[in-house]
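Missing here is one protein chain; the remaining ones are kept as they sit in the complex.
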């Protein structure tokens, strides 16, 4: 292990005085503060196994070195993140990139690092070397039943791997769609996709969920067969109670009001999971909170209020995952920034006085409603987030400690400067 | 009447030779040609009563004169359009702008011009002078039950007017939404709106439909409570079999694939009506086909294929209406251009060889699928559209005849240069 | 005067202890803190005379009562804002809505309230009752020289009014453009507009600036003749050293990187002024900072760095103005929120350690560069902003005091519930 608890303790020791000072203003409101800290400690964000290496675009990729070369090394990397922030206690695998050779051993390795296995992800957007049928023209939507069957079988195999690892959900993201007007009969593509999903749904263990992820465009540039929350909800309604919609922040048309979508899906009992990232133009997959932190906060406001209204458990009743790419940053540093941004938004949302907000709304007092939200957003909650980490055994300043310990350099030393992880 | 059948006959006479020549290439394929002409003749697009005057923006309005000053004059204007193109045989009224003093007389006047009454439209986006409650913070969504009841009652009154005139559907477009984060609880706004719609739905005659129109933004600039097809479909699903979604081409986020939405709504049996216009940025309400004629054609491709797949009657099973604004054009000329653009797109869609297209799709032959669509789109179908008009008793060149007869000048003479119609 | 200094003192007195406590963490870094407070005190944002009433859209307007009925009352309203926040010490007039009958008296009234006159604004996007030529098809771009001359003359008259009031700049916002393909020859429209601007430029006093404001769309929906910063810069380059570009935050295409535009215009020495507001879809004219506060901060980062690089004075070398609309909020409350949001963003930008940021950039340390910006943004600078207000004689909590003193109710009492201000 590249980081031991002594190193963390030492790091914290050196920063403790300043932290206490920053936390001081909060100590007057113990009840509120403690409730938030507890929720922060319980809240875990899964790390996708494909986000541990440098990402790229169709124009190029500039790897940074020391990337994990195997599933074991990916688990180690997530373990490292979790040791630093105590909030990354789950890993989300991608099949076929991460097929465990020995599931029991893999589970054990993860457990030793405090990690569980979140949703498993299938891949029918690429052709694998040994694959008889091609997904060039889609997978679950394909006009050829043999291609659809191959994609169905693959998803069922992914479920099987997930069962062995203790996962409880399958995320189906389809790149299926079309690049040109005329290419698809939209209705028939929907219906074929629905039938394929039914076959996958039938293979779900009874305590599993399936997440039907939507995306507005890319890699298909004219239509996507699961293109928006409306389509995804239609599939989920038709499939049954184990099917849910999954929201990825980067999968919308320009200017979409994502927080309203979140609210409506929760209202319908059909929000299943969340993929965090940030973007300015499309599915840019940037660090969470790096472009529109207020939007992130507004989404958390809806999540907190909407989950509370349904009596849902924040920590366990939705699947939370980062789904970002790291083209110009160290992947691990990027993930540390992302998790912190999520925690900040969550803490700010927890600060909102929902009763006062409801009063302002009932009085049509738009000015006060805005003041209430912005008061929470403008509050510096970083001391609370740090305190939650501290209590959970993590580092007061994870990013700083990552650099103090020269962890990337150590990884390069171990794995080499040319090590490249599987992923996009 | 400003235009009599002799004038039309004379106009046609002068142009007949050239028309015949242009029609000649079509005569080789009589069956196909005749089928298209028949469908064109049957197809009528309703004209909204509020689109007969000059439109404007919040920045200003530049009226052009001769606008209709009363419901009777509005009916006359639509009658004039219909006399010219024989494809505008319906009028869609807006209450309270067009409350008929004597419904029987109004019906008679319309019938004399060959017009029926299409969907009636309610208005809860503006306050009327004598109205006790204000819609400043919404109508059907309002936190105050008294405001909701006022809006419900208004809609029921609109239905009553519609019944008297022979309408068979109510279009509910809500400007309800919010301008700022925090202003609304989205879920509760949805639920209040749904309950209000239920009350309106309960007042529908059994042979009526209600159209729930969605819009992405404007006049609310943060959220709209019926903001996209997904939301609208949810309302329509919950309300029951008489409730449908209405698609207005200008009510989407940038880059939306509207034709796919049309296809999915038809698949679900929930597409009720259509508002035609064109736009580049938002709800610009420009002349149909003036910005994206290919998109219009692609939408008609979905309409034709999707309606045929459900055995629907093109002419009568959906509500077809123009909903545009005319800020820099003569409103009647603009409407003539819009109707012609719709007919062209419809004729081109009818030209598509659906069997060959299905074959290309089944072979994943994307190149051929595109060729089939573009072959239809690149074909000059104006002779067919003109022939349909000619056979129905209209003018070969409606816009030209409108100018030849100096109709606007006549209208100004009758109504004055300062006459301004009700509307936006 | 509806608010006197005793009331402000009393308000502050009651809040002083809590304020001191919140300010405490800052007192350790006196030099930095004091420099920021001083800059905040010097920084004034002009209030446009048309933003003192309730705004609306083409769909409707819901006035709130007590709106100013005259230029004098508008000045009083700005005086009230300035008394509250000591940061609204300028007013920007709009001609012909605000023609002063007696310029000297108007100046005196403003001076008594501590107000100066910022840029004057012309209006060639609406027809006035007595105007011989119509702007329906544009003003400075018009194909008819008589219309252009009328618009030129109007701008020169606006300058004359401005001179009398002590303004030093003219803002030219043109709605000129086209609604349909074909309507304009873009090149000739540019050239006519340029020639018209030359005539206005020639009438500028030597110590004046002219701001050429750009806008992507609305009220024209196909093209705008000053449509983006590239066009505006072309005009400003050609006109000469007194011509500048003005940036309005809401006047861009979706996803535009406005902060980069700001940086490049400063680089070229051609940024003249700024119109603050916020938006999600178009020129929504929402409260500053209500939708994208991080973007606002990033813009201030560029302003601070870019102005410092040119040795510009933050307070006086650019024109700062709010240009928002208030459809669902009390206009004065909305303006208080907007000014505060601007001050917060400015203070956060001043917090940025530019030297460290430069180091991070030189090392391509993207992670640290982001940390530096987000550290500033996540810091709660509200105590500094409040302190600046306190020292300048304003209220610690302007919005709260506005409500405590029931100022809107007083205004309604004085001016009536139906008083409606000129504006959009």
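Letters A, B and C mark the chains as written, and numbering starts fresh at 1 in each.
The working rule: contacts are C-beta pairs under 8 Å (C-beta built on N, C-alpha and C of every residue); 3 or more make two chains touch, one makes a residue touch a chain.
What you are looking at is a predicted structure, and each value in this text was computed from that prediction instead of being measured.
Visitor: What shown chains come into contact with the chain that's not displayed?
Guide: A, B, C
Visitor: Out of C:104, C:143, C:315 or C:406, which is the one that touches the chain we can't see?
Guide: Within the whole complex, the residue contacting the unshown chain is C:143.
Visitor: Identify the residue among B:164, B:195, B:268 or B:371 that touches the chain left out of the display.
Guide: B:371
Visitor: Per the definition of touch given earlier, which of C:84, C:140 or C:179 contacts the omitted chain?
Guide: Reading the full complex, the residue touching the unseen chain is C:179.
Visitor: Of C:2, C:174, C:233 or C:246, which sits in contact with the chain we cannot see?
Guide: Checking the options C:2, C:174, C:233 or C:246, the one contacting the hidden chain is C:233.
Visitor: Which one, C:23, C:163 or C:264, makes contact with the chain that was left out?
Guide: Result: among the candidates, C:264 touches the missing chain.
Visitor: Considering the whole complex rather than only what is displayed, give the residues of subunit C touching the chain that is not shown.
Guide: Those residues of subunit C that touch the unshown chain are 136-137, 143, 178-187, 190-191, 216-217, 222-223, 227-231, 233-234, 253-257, 259-261, 263-264, 266-268, 294, 298, 302, 305-306, 309, 357-358, 360-362, 364, 366, 369-370, 372-373.
Visitor: Against the chain that's been left off, what residues of subunit A make contact? List them.
Guide: Interface with the chain not displayed, on the subunit A side: 55-60, 62, 125-127, 134-137, 175, 178-181, 183, 216-219, 221-222, 254, 279-282, 284, 286-287, 290-291, 327-329, 424.
Visitor: For subunit B, which positions touch the chain that isn't shown here?
Guide: Output for subunit B: 21-22, 25, 254-255, 257, 280-281, 287, 289-294, 328-330, 333-334, 337, 344, 364, 366-367, 370-371, 374, 377-380, 382, 399.
We take it that only the chains that are shown with their structure count from here on.
Visitor: Quick check on subunit B against subunit C: do more than half of the interface residue numbers occur in both copies, making it same, or fewer, making it different?
Guide: same
Visitor: Find the geometric centre of each of subunit A and subunit B from their Cα atoms only, then give the gap between the two centres in Å, rounded to an integer.
Guide: Centre-to-centre distance between subunit A and subunit B: 43 Å.
Visitor: Could you state the distance in Å from the CA-based centre of subunit B to that of subunit C?
Guide: Measuring from centre to centre gives 40 Å for this pair.
Visitor: Could you pull out the residues of subunit A that touch at least 2 other chains?
Guide: In subunit A, the residues touching two or more other chains are 254-255, 257, 294, 364, 366, 370.
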